[in-house]
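I have placed the structure first, in the form of structure tokens, so that the comments after it can refer back to it.
Complex shown without one protein chain; remaining protein chains in place.
Here the chain labels run A, B and C in written order, and each chain numbers its own residues starting at 1.
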Amino acid sequence: MAELVGAYFTSHVPGIGGAIHRGDQETPYWKPFFDGFPPVREWLEAMRPDVAVVFSNDHGLNFFLDKMPTFAVGAAAEYRNADEGWGLPLYKSFAGHPALSWHVIEQLVADEFDPVTCQAMLVDHAISIPFELAYPDAAEWPVRLVPIGINTVQHPLPSARRCLALGRSVHRALASWPGNERIVVIGTGGLSHQLDGERAGFMNPDYDRFCLDNLAADPDALTRHSIEEIVRLAGTQGVEVLNWIAARGALGPAAVEIHRNYHLPISNTAAATLVLEPV
Amino acid sequence: MAELVGAYFTSHVPGIGGAIHRGDQETPYWKPFFDGFPPVREWLEAMRPDVAVVFSNDHGLNFFLDKMPTFAVGAAAEYRNADEGWGLPLYKSFAGHPALSWHVIEQLVADEFDPVTCQAMLVDHAISIPFELAYPDAAEWPVRLVPIGINTVQHPLPSARRCLALGRSVHRALASWPGNERIVVIGTGGLSHQLDGERAGFMNPDYDRFCLDNLAADPDALTRHSIEEIVRLAGTQGVEVLNWIAARGALGPAAVEIHRNYHLPISNTAAATLVLEPV
Amino acid sequence: MPDTLTAPPPTASIPGTVLFDGSAAQKGYQLNAMCFSFNERANREAFAADEDAYCARFSLTPAQRKAVAERDVLGMIAAGGNIYYLAKLAGILGLGVQDIGALQTGLPVEGFKAMLLAQGRGQSYEQSVAEARHG
Partner (left out) sequence: MPDTLTAPPPTASIPGTVLFDGSAAQKGYQLNAMCFSFNERANREAFAADEDAYCARFSLTPAQRKAVAERDVLGMIAAGGNIYYLAKLAGILGLGVQDIGALQTGLPVEGFKAMLLAQGRGQSYEQSVAEARHG
């Protein structure tokens, strides 16, 4: 029987990759953020997951507006990072887990979700950076990947309620998976930030705290806000919290907080890191 | 206020295009099929729709297995046909109706559907042939197009129940559309046929009659069969009846049959033509 | 409800039928990718000009390459081919849906067509196949 060891959540600001590249982890600006990760690493070392089911959003690398999915599930044998437009060094590739991906897809469709199934998929910094943070010394990633993309780019976005339900359907798939893998669920992005418009630079620690305080014990609380309300409260890119909400759903009914870090600003973003375990 | 004038359903076998091209309509093989269309044309002439919401499935022109949608909604200003691999003459292009497309997309996402939104989309014979049949003398199509694609290619397919619900959500969108268009709903494909496997050539008039007899008055009857059961009853490509089921949902709660034709074989397919009106 | 509507449990397999599911989609990716490429004329011509080279370009598996070389439609399906994509290859090979039907059922093309027409006269599929097969 597969074991769901827990869930790890983190912001995925591209600048984090630059800070890692430059070795800025101990500088005053970055230290409060990077100090959130030794506990994550110790937890992962103890839990030794070998599969990661990752909820994130594409940043204009894999999908364009010609064909924009609401939910996209990867079912590839390999996922490569690629140039996102900035010519930066590429992140390491991921091995996939197609059999588990298809098992998740079967469950989602049975539960009346309408995913796009992706036998070929690129992954961007939203997936790579959480792994760079979690496994800083890895020559290759110690987990195989099942990536699940959520549209946070083009409205209408799926509601928080829909994303939580998506995650819960994924949980049913993981709970019925006959393999003996150790599975970690990951949600990336957020928390509050806004890059575009005259309100650029907006952050909202009150809303972020509301999310962090409720995610483990009462994730349904996060579904009381409509997408428009989340944009107002969290910023235009703060809607990436949808990835967290879906990942929380995938963790299962009851969860307890193991570790939390929260610091702002990192770049234009209120950055949070969280580890939950199922109970 | 927009008016939903009714729904038109037809098979879309590629060979129909060849028969039209050759002028075979009156030959003994094709006549029983083409004889089903004068009543459709008269009905359309009386109803004068100027928008068509068309449910069909892609045949490997617009989508590949790298990124395969469950439901795809076109939101383009224009839809071109393209070479489907056989080098045949191209069918006429369609003007789109992006505003109505986005209105439909908003409703679908509000109703917890997870569409892929396509601001660029090619259309194949599954859309073109029903128009060639309905408007044989048109220099250009007299309607603007809102195309909705349903995955009938790669399992898991959405259930019949899910497709009917999709159509009903589209109906809600059409009912709330503030424009003054006259809208026809179209479902294409089927009925029973199987192109692949040792059972190639399988047709099932009993199941087709069951569908045709229930579509107007009790479309929920068609949702009692699982996808696997539909494949068994209707053949591997007979699952294209999902397009009919969704279109029936889009027509609204109550409907009455205006016209029906049924003939087999057309190529390997049991071909059906149906017109329903809302009541 | 007529007998033909009584469906057995969904776990039972359907005779003579392969569902193109995730497992098939995974197995057949290269073959279907090659067939998808045939939407472009230049690719069809490249295939026709050098079939071996074109199949190699798409990294067909040995089973896929063999099935294509032998025009073995059931073999292509067993190797993960999907009929919506294979139909494009069939076009290049000059095969229509009834030729493909004949190849898969083992009937001569005229026999396959007669089997379809027999269903049109109200005979069951099973009966029509049996007649086409044994006269």
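Note that in this section a contact is a pair of C-beta atoms (placed from the backbone, for glycine too) under 8 Å apart; a residue touches a chain by one contact, two chains touch by 3 or more.
In this text, all values refer to a predicted model and were calculated from it rather than measured experimentally.
K.L.:
Just one of B:18, B:32 or B:98 touches the chain that is missing; which is it?
P.N.:
Reading the full complex, the residue touching the unseen chain is B:98.
K.L.:
Which is it among A:61, A:77, A:99 or A:258 that touches the chain not included here?
P.N.:
A:61
K.L.:
May I ask which residue of A:23, A:87 or A:178 touches the chain that does not appear here?
P.N.:
A:87
K.L.:
Name, in rising order, the residues on subunit A that touch the hidden chain in the full complex.
P.N.:
Within subunit A, the residues that touch the unshown chain are 15, 59-61, 64-65, 82-87, 153-156, 194-207, 210, 225-226, 228-229, 231-233, 236-237, 263-265, 267-268.
K.L.:
If the hidden chain were put back, which residues of subunit B would touch it?
P.N.:
75, 98, 101-102, 105-106, 117, 119
Heads up, the rule we're going with is that only the chains that are shown with their structure count from here on.
K.L.:
Return the chain pair with more inter-chain C-beta contacts, choosing between B-C and A-C.
P.N.:
Most contacts of the two pairs: B-C.
K.L.:
I'd like the Å distance between the centres of subunit A and subunit B, where a centre is the mean of that chain's Cα atoms.
P.N.:
For subunit A versus subunit B, the centre distance works out to 38 Å.
K.L.:
Whole-Å distance, subunit B centre to subunit C centre, using C-alpha means?
P.N.:
Distance between chain centres: 24 Å.
K.L.:
Centroid from C-alpha atoms only, then distance subunit A to subunit C, rounded to Å. What do you get?
P.N.:
41
K.L.:
Taking each residue of subunit B in turn, which ones touch at least two of the other chains?
P.N.:
65, 154, 156 - these are the residues of subunit B that touch more than one other chain.
K.L.:
Give me the residue numbers in subunit C that touch at least two other chains, ranges are fine.
P.N.:
21-22, 25, 29
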